[in-house]
Structure formats: C-alpha cells, structure tokens
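Removed: one protein chain of the complex. Kept in place: all other protein chains.
Up next is chain A:
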Amino acid sequence: MSGLEVGGLRAGYGAVRVLHGVDLVAGEREVVVVLGPNGAGKTTLLRALSGLVAARGVVRVGGAPVLGLAPEEIARRGLGHVTEERGVFGPLTVEENLRVGAFARAWPRRGIDDDLARVFTYFPVLQAHLRQPAGTLSGGEQGMLAIGRALMGRPRVLLLDEPSRGLSPGLTDRLFQTLGVIAGREGATVVVAEQNARAAALVADRVHTLDGGRLAA
C-alpha cells in the first residue's frame, strides 16, 4: 500500500500560483527526496500536503483523502510535518515537546514511553537534555527534537523541510542515515525537501526535482 499519493496538486498564495499540478506516489519505508533551488516551491508543496496552504487536487495518506482538512486533522490522520523553522516549543522541556507530539495519534496515552525510548535510539542527545527547555538546545538539536516530536505521533508519512539547514556536512550525513533507519523501522513514507543533493543521494530511494511548479523524475 502506498503511504502518500498526490495527484494534480495546485497551490499558491493569492494570485501567485506556485504549484502547477504535482504528482507523486510514495510507498511505505520509502525515502523520497524533492530537490530544487530556493523559491522552487518545495516549502509550498509540503505546506499544501499538511494543510497549512490551501490547495486543489488529490492528497491521500494511507489511502484516506486529507486535502481540505485542517492541519491538526491531517496530523491526526498520520501526516507529520517538520517545518523549515522546526517550531519546537521553546519554553517547554524536551520531554514535554516529545509528549505533545503524541497528541497526533489515535490513542495518545498508549505506548508513549516505548515510543520515547525508540526516539532516543535515533537521537540519543535528546535523552541527555530531557528536562531542559527546548529553546536552550542548539539549532541541530532542535531539528532532531522536531523530528522526534513528529515521530511520537506515529506518522505514516513524515515530511521534512530542509533538515540539513544549519548542519555541518558531517552532521548532515549522519542525520540522513538516521532518516533512512527511521523510514525502515517506523514503516513510514519519508519525504525530504532539500537543496543539498549530495546528502540526499545518500539515502534517497528516489530523487525528484521540483521545477516550474511540477515534479520531474
């Protein structure tokens, strides 16, 4: 079964059309990288999928149509979105941030501690800072926390907007390797929007280029 199906997706801001019909099908455990320069519409694509930007077309998560739903409802149907800004809750502790992520799933209270333990296997540094306000973490650590928080929602589809931003090449490579592990172990479809083609190639099952508002293979 495919995790994510996108058909004829059109979106923009006011009169400015950014996406002119994006088609994409990605299966479980698959890592798809969307490459493109700044301004190509990568962020708009992810925002349209998660409901932050109004769009037309078809979006299915695990077979269920989600386009037109509010972002919180799309999140509850299994789509996790780690934004460009990370959006960690600065005043909340690392642990509280992770627990907030669990609100996206059907039975928030069940298995939270197991999921926390699994997130720590991907990002051990988070466990070391559990009681610390998230705002005091480094940029790279905040990025890991944002991914961990999204994983706490047990997403079928995980969207990541430029996870390499602000990371050294070495850290970027390690993060992408971790993403590959996550896709396999969590059974999720991972879609990464990136400018960094080298890092993306490390782990991508497929690479698409966003050009002229459409995806090319």
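Here is the rule we use: a contact is a pair of C-beta atoms (placed from the backbone, for glycine too) under 8 Å apart; a residue touches a chain by one contact, two chains touch by 3 or more; residues count from 1.
In this text, contacts and distances are computed from a predicted model.
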- Query: Name the absent chain by its UniProt protein name; which of "ATP synthase gamma chain", "NADH-quinone oxidoreductase subunit N", "Branched-chain amino acid ABC transporter permease" or "Histidine phosphatase family protein" is it?
  - Reply: "Branched-chain amino acid ABC transporter permease"
- Query: Out of A:Val25, A:Leu52 or A:Val207, which touches the unshown chain?
  - Reply: A:Leu52
- Task: May I ask which residue of A:Val6, A:Val66, A:Val88 or A:Leu210 touches the chain that does not appear here?
- Result: A:Val88
- Listed residues A:Gly101, A:Gly140, A:Pro163 or A:Gly213, member touching the removed chain: A:Gly101
- Query: What is the set of chain A residues that contact the non-displayed chain in the whole complex?
  - Reply: 50, 52, 70-72, 75-76, 80-81, 83, 87-92, 96, 99-101, 103-105, 108, 149-150, 153
